[in-house]
Each structure stands twice: as C-alpha cells, then as structure tokens.
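Please find one structure pasted underneath; my questions will follow.
Yeah, one chain of the complex is gone here, protein chain that is, but the others are all in their spots.
Just so it is clear, A, B and C label the chains in written order, and each chain counts residues from 1 on its own.
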Amino acid sequence: MSEPGQQPTNGTATYRDAVRAGIRDALIRDPRCFLMGEDVGRYGGCYAVSKGLLDEFGPERIRDTPLSESGFVGAGIGAALGGMRPIVEVMTVNFSLLCLDQILNNAATIRHMSGGQFSIPVVIRMASGAGRQLAAQHSHSLEVWYAHIPGIRVLAPATLEDAQGMLWTAIVDPDPVVIFENVMLYNMTGSLPVEVRPVDIGRAAIRRSGTDLSIVTYGGSLWKCLAAAEALAEAGIDAEVIDLRTLRPLDDETIMASVRRTRRALLVDEGWRSGSLAAEIMARIVEQCFWSLDAPLARVCSEEVPIPYPKHLEDAALPQVPAIVEAARRTMGAK
Amino acid sequence: MSEPGQQPTNGTATYRDAVRAGIRDALIRDPRCFLMGEDVGRYGGCYAVSKGLLDEFGPERIRDTPLSESGFVGAGIGAALGGMRPIVEVMTVNFSLLCLDQILNNAATIRHMSGGQFSIPVVIRMASGAGRQLAAQHSHSLEVWYAHIPGIRVLAPATLEDAQGMLWTAIVDPDPVVIFENVMLYNMTGSLPVEVRPVDIGRAAIRRSGTDLSIVTYGGSLWKCLAAAEALAEAGIDAEVIDLRTLRPLDDETIMASVRRTRRALLVDEGWRSGSLAAEIMARIVEQCFWSLDAPLARVCSEEVPIPYPKHLEDAALPQVPAIVEAARRTMGAK
Amino acid sequence: MTGATMDKPHLTRAHARELLHQMQRIRSFEEKCAELYTQEKIRGFLHLYIGQEAVAVGVMQALEPRDGIVATYREHGHALARGLDMGRVMAEMYGKQEGSSRGRGGSMHIFDAAGRFYGGNAIVGGGLPIAVGLGLAERMRASGAVCVAFFGEGAAAEGEFHESLNLAALWRLPVLFVCENNLYAMGTALRLSESEPEIWRKAASYRIAAEAVNGMDVVAVEAAARRAVHSLREGEGPFFIECRTYRFRAHSMFDAQLYRQKAEVEEWKKRCPIRMFGDWAIAAGLLHPDEIEAIGHEVEAEVAAAVRFAEAGTWEPVADLRRDVMTPGEAS
Partner (left out) sequence: MTGATMDKPHLTRAHARELLHQMQRIRSFEEKCAELYTQEKIRGFLHLYIGQEAVAVGVMQALEPRDGIVATYREHGHALARGLDMGRVMAEMYGKQEGSSRGRGGSMHIFDAAGRFYGGNAIVGGGLPIAVGLGLAERMRASGAVCVAFFGEGAAAEGEFHESLNLAALWRLPVLFVCENNLYAMGTALRLSESEPEIWRKAASYRIAAEAVNGMDVVAVEAAARRAVHSLREGEGPFFIECRTYRFRAHSMFDAQLYRQKAEVEEWKKRCPIRMFGDWAIAAGLLHPDEIEAIGHEVEAEVAAAVRFAEAGTWEPVADLRRDVMTPGEAS
C-alpha cells in the first residue's frame, strides 16, 4: 500500500486483488469458511474479485447462487447459525434492498431475540457507490441505512491494506459484519502486505494530519478528500483527513479528539444529503464538542437526485474535489 | 380534534376513524382510487382501519392481497403508472423491507429515469413504531430511511385532522407519497372535522408555542413532547413544540425560525439514535443557524438495541416523557 | 382420519400415549396462555396453535436431537413438542429472564440452542431462507442431520418461499418444508391468496418431492414425516409436506374473526386431533380411558408448575438493556 495521503498509482496489486487475497486467506485458514453469491464462481465475480478462486477451492466453497438475494443471504445467515463462516457477496448494494429484511430482521436480531444463545458469524460484502455511469438504479450509496442497524458491524475499507485485513477481522468476528467496497476503488493499485494480518476495525484512521480543520469521510471519498487536502495545503489550509473505516460502531473518540484540536469539521459522504451518515457525525460532534467549534459544521454529500446517466450530470451529483475544497474554505472563512 | 398541546381524550372519533374517513373520502371522490393490501378487506385491516369499507366499496376497490409485499406494492406502482390512484397499505413498516426495492428503485426513480415522462401517483401507508410489546421484528421506526429517498414524499400525521386530511392531499399529489401511522395513535380520540379538506403538507406545525427551547418531533412522539412541555412549564421552562408532519421534504423554514427565536433545540425521534432523523435535523440546524445557538443540540431517540419484549425494557428503550424533560433541562442548563 | 393410517404396526401403546400426551401438553398450555393473556400476564401478540397440534407433534417424532427446527410466531406447539421445558417457555411468554430467550423475545421468539430450535420468526416467510442455510451447513459438513421449516399456507405467496425451495432443491439440501395449511392467513382465505390452492403442487416447480396429508391426524403426519426424513437422510434432497389443518382460535388475540363462519369453525372442531386420536386409541384398545384421564392430570400439573415458574421468575434489570446486541467483549 502506498502512503496514505496520496492516491496510490504505482503499486503492483489492486484493491480487487486485496479483497481477493483476504477471501483466499480466510478460505485457507478456516474450513468452515465459504464464499457464496451471484456469479462469484464461473464468472469470476461481477467486479472480478473472486476470479480464480473457483479453480482453487471448487464449487462447494465458491458457490454460485441463483438470482435470489433474500434466499441466499438468508441462507448465509442460516449457515452461520449452523456453524459455518459464510462470506456472502451481494453483487451490489443496489440489490441488497431485496435482502434487507434478512439482514435487519434476522442477522441483526437473532442474537438479541434469543437472549444471547445464538451468534451469526456471517460476513456480507457488497459493492457500493456511483461514478460509473450506471444510472439511477445502480448507483446507490446506502451505507447509512446499514449503519443505523443495531446488531451488525459495518465496515468500509478504503485502502488495500484494509480491504484485505478487514475481511479476516470480519470472519473471526462472532457477529454479522457488512462490508462495503466502493466500486471506484477496485482498480486502485498499491502493494499488498506479504504477511496477511487482521486489522483493528475499532478505530478510525487519520490518513493525513492537519491542524486547521478535520475532514471526516470514508470509502471512495477518502481519496477525493486527500486530494482536496493537498489543494487546500497549497492555499495554506492544513486539513486533517479522517477515514472512518468502521461505520458502525463509529469511533467517536478519534473524531472528537481531532475536532477538538482543529475546531472545525467538514463531512464528506457520497450518500444523499438528507439522512446521510454525514448528518449523524455532525450530530455527534454537536453533542460532544459543541463548545470546541469555531465554525458551523459543513458537509459535502450527493445531490438529492437519483443518479443521472450522463457523465457531466453524474459528476455534478456526486461530491467532487473542487466542492470539498470550496466547502473547506467556507468553513475556514466562517467567522 | 381537541386542542393541540394536550393529549385529546374526550372526543368522539379515533385516529383510526380519521384515517378511514380519509380513505373513504378518496374512494368516493376519485373512481381511480382503490385500497389494496394484506387483510384490508375481510379482516378489516390489521389495525381495523379499513373496517366496513369492503361492504361499501366491494372487493375490487378494497382489495385483499396475498402475502407478497414486493408484488403488491410493485403492482400499486404499476397501477399508478397505468392511470389509477392506488392506496397501498403495507401492514407495518416492519414488512416494508420486503418492498423497499420497489419503492426506492421504481416508485422514486421512474419519473427521473424516464426524463419526466411518467409520474407515479401512488400512496403507500404503513403503521410504524413500538410500544405494544411486539418485540424486535415488529417494532421498527424506519421513517428516516424513507426520508433519505429523493423522489418520494414522506408524511407522518400525528393528529386526527392530519390523519384524515393528509390522505387526500397525498392522493392528489402526482408523486409517490409514503404515510407513516404510528401504532400508538390509532386509539387516540378527538373529533373529526365535519367537512373534509385536504391539509397543507408543506409546513411543519407549531403545536405549542414557547420561547425557551424548540422541541422538534413528529408522529407518536409528539404527544410525549407536549406532555414533557407541560412538565417543563411547571418548572418554568417554556418549550416550543414543533410537529414536522412532513419528513421529506423537511420544512427548514419553520424549524430554523423557531430555533433562531429560542436559541436551543431538542430533537425527539423514536428511531434508533445513530443515523436517526433527529441527526438530520441537528445537521441542518448546525448548517443554517449555528450562530444562533446558545447550547449544544440534544436528542432523545431509541436506545440502540432491537426492541425487547418485556414492558419495562421496551419502555426503557424508547423515548419517554421523563427523558425528554431531563434532556430539555440539560439543554437549558448548558452554559 | 382414516383407520388406514392409524393402523400402523409400530404404534405401540407407549407411543400412542406419547403422541396424545404431547398434543395435550400443547393444548393445555395454550388454553392457559389465552387465560393469562386476558389477565395481561402475557402481552404483545399471542398466536395460538390450538387445533394444529397434530402437525408439530407428528413431525417431531421423525426428528433426532441433532436436527434443526425453524418455526414461526405460532411456535409454542413446536417448542413444546421439541422438548423445550414448559416452565421456561411460559416464563418467556411473561418476559421473565428465566424464559427460554431470557424474556427478550416473548411469545413470537422462542429459541433454544440445546434443542436446536431456531425460533420463533415473526416475519412471514422469513424463516425459510434460514432453514435452507441450516440445511446447507449440514450438507457441507455431511453431518446427516436435517432441518425442518414450519410455515403457514399464507407464507407460500411470499417471494422467499420460492427462493428457498429453489435453493434447497438445486443444492439438494436436507430441508423438510412443512406447510401448515390452516386455510387462513390472518383473515385472508386461501382462495384469495393463491391461484393454485393445492400448495403441495407448487413443490413440483422445483422438482421437490411432495405430499399432502391430513394434518388433523397425528399418525398420518408422523408417517409422512418419517418417510420424508428418511429420504432427506438418504441425500435425496428436500421434501415438502402440506398438512391440512385448522386453527380453532382467532389468528391472534386481537382478531374478531369477521372473515369466517362460526359453522365452519364448529365443523373443523369435530376433527379435533386430540379427541379423534384419543377416541381411536381407545377403540383400538391402545389406550384406556383412565390413561387418558391420567394424561390430563399430568399435563394440568405441568402447566400449573410452568405458571408458578413463570410467576416466580424475575425481571431483567433495566441496566442490562443493551445486552445481547453484540457478542460480549466485542465493541458495539
């Protein structure tokens, strides 16, 4: 993995490779582990994440499913209840609405409803986000919905290291874990650690230290925020960039410590503005360090419109570096 | 309707009657209008809302459906596309996860994806909320998820007048409207207006005027907030209570005008805290009137736990009057 | 009830007694529950199984302890027939921490790890994919264990029914689908919910072996379940049984039953699985009336003890509210 703070370009592996390495590692280490989802096998995964795994592990452990999101996600939950360690791939978050009932009403509640008798060690991965001109039904960023659900853990790896390491951490977690992989990151290159190690998923990461304002973000937007921070640096504004990494539970400590230092914060989130994860973080900052703030909090989110197909409109609908820079400047300028 | 500001108890009609009157009125006025959903006919509606309507309008217009949430909600969307004005009842929000794909990916996007050629004049009603000891799978408050979706309008009538009037306003709206009826309100009594009239759904309502702090809420929590305001009044704190009424789009103007006057705000929302609608309103207040605030914003939401069955634990999980009073006092006490 | 199905040679006196005893336990337990509901000891939704006892009891005979079970919100019968302790089930209905789900679940969410009893699912159809997953786990481990999913005929209209049957058949999983066709889904009659009301015929769409049995005849149900489980253990893939039955009571305690005629209910009550089996067993010389009376006493005592246990149970402290959301020791 190249240094945080710059979009890595000269490495030898991609984010896709990192996810694959994480899955492969889990399959090798734990015989209870298997991968299941639409086109994970023969096709190699719709984003080529699982390419080659079928040959290595066979069709029982790299299990192509019919188009039955509720059925196979529920089956993953059931298999976890039955002692397996399934990794279920829901092709994209866009289709996850069809299995949201299973995730909310079963994965997230069975432990509680059973008075703690059962755990559901299932990992559910899905691609998320816009930017590929896939239009209104294929461009959702619904992380905030999942982050609203008690009883599950929600991860959003933004780096190769996290993409690989979080998978293993998720597998050993006794509770359901949902992992969002931003579609724009799959081709991102870097290098993979030789030794695979689980990463701590409890903490947000400061990807760039700074003193003037805290930019809090996650997933695909991280790299836009880092680019914006570079641009801001040229204008003499020293931004700190926090990568949330885990969207549920949120690492308030890291966020608040940063905001207390910088006294200003900007939230960047590819979800639609109203009801965004950015809103939740703003609420927490106001609750926990209102008196430390020197300026109103601000956010850059997606416009409240189904994502349009044409590139210029899609770009305009999503958070972009200039808008982040502009919002940061306004936050700095606020008296 | 009894005066806002006190839980009406001595009237002649219930909230359930008000919803029924609204539906009946729509069926009489517009021949394109029909009601469809699980058990709306022979059973009379799971909360007895549609009792009697089958006899009056017959099985074509009071249409019992099989247990196929995605199927019949999608059919409602299709019928709306085809020129009808369906009122679709999803028994409760808990089951609406099974049709969320239809609502997000079809109802909310077809107008946009078609470049404005098609409208979807469908009304989708659902009961929501906890408090009846129905445990983890039957006690959700997911209004915030719906309020996140561009392309739909989201209503939460808290009074008899709104329960009746909003229905008609929703019917004449050319876009999809989702209406949440809090389960704890169905038995609330009051009187119905003799003349049915559509109500304006664009504005939040100030249900109690006050000068010391703004309590912003909606639906079932309104009555708890009004009770809390009475208790606060006895302690010399004069709270303003705002009923959002429409959860999407939010009426920023009314909220901000109130907060600018009172300089303090408390959000009360029965959803789980993280990613709540309360968070969104906090974010907007911070964005729009940060400099008017004399104290950190606060919220009272549900605890982040699947709702437990026993009464004492369910009560503890939900916003209650003492917690609202307590939070308001803290907000007032904050220097 | 046909004499034919009852004339099973393996129906020993002990087994006949056991069947009757189990059905009576459910009946008496639930009659008590109805009473406790009016006393507001039990709250929330309460869905009684009265009338359908032969299904749970019949099917359970074919299962071993290693087999898994997924049921619905109408699952007291399944829980008791599976051997869960009646006191703990009753305590769960009360919401006491001595309950089988430590009180968190209530009537609709009875769970028991020891009994491999996976709930208690209150989303219609929601348990079916879970059962498929449990079957998948057994199949991948080649354990020889099976999983049974109980659900109503109303659930057959849900998309998850379709997805689950296809998955189970495609992967040849050891899942027994038991559809309890009691003719109504809340107030919706079968003819208003299914264009093909012979539910068992739907199994053909997935190439799943299926049969319909008289769900008021405990022996017929047991026989069908044994055939099915035998086939499952042989690795023949899933099996589907439609049990034709009836609920004598309302859907839940809130239901005014506007949608069905009293006469229809009375007609079905004549086929009461408990009385029918008892009468037959006496006529066949398998049980003596005294034995039946003894069963009644035994069960009354068990129910009374269960109520005492529940009454003596304790409320979980409010301070523990956030317990069991995530596994202890993990961040939440």
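Going forward, a residue touches a chain if its C-beta (ideal position, glycine included) is under 8 Å from a C-beta of that chain, and two chains touch if they have at least 3 such contacts.
These numbers were taken from a predicted model, which means no experiment stands behind them.
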{"item": "Left-out chain, listing which of the shown chains it touches", "value": "A, B, C"}
{"item": "Of C:R207, C:H230, C:K269 or C:H288, the residue in touch with the unshown chain", "value": "C:R207"}
{"item": "Contact partner of the left-out chain, one of C:N166, C:N181, C:N214 or C:S252", "value": "C:N166"}
{"item": "Selected from B:G22, B:G44 or B:P66 as touching the chain missing from the view", "value": "B:P66"}
{"item": "Contacts of chain B with the absent chain, listed as residue ranges", "value": "34, 60, 65-66, 68, 70-84, 86, 101-102, 105-106, 110-119, 150-151, 153, 173-175, 202, 249"}
{"item": "Residues in chain A touching the chain absent from view", "value": "38-39, 41-44, 46, 64-71, 94-95, 98, 132-138, 303-306, 308-313, 316-317"}
{"item": "Missing-partner contacts on chain C, residue numbers", "value": "157-163, 165-166, 169-170, 192-196, 201-202, 204-208"}
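In the analysis below, only the chains that are shown with their structure count from here on.
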{"item": "Whole-Å gap separating chain A and chain C, where each centre is the average of the chain's CA atoms", "value": "41"}
{"item": "Centre distance in Å when chain A and chain B are each reduced to the mean of their C-alpha atoms", "value": "31"}
{"item": "Separation of chain B from chain C, taking each centre as the mean of its C-alpha atoms, in whole Å", "value": "36"}
{"item": "Junction residues of chain B, two or more chains touched", "value": "70, 94-95, 98, 135-137, 304-306, 308"}
{"item": "Touching two or more other chains - residues of chain C", "value": "103-105, 109, 121, 123, 126, 159, 325, 332"}
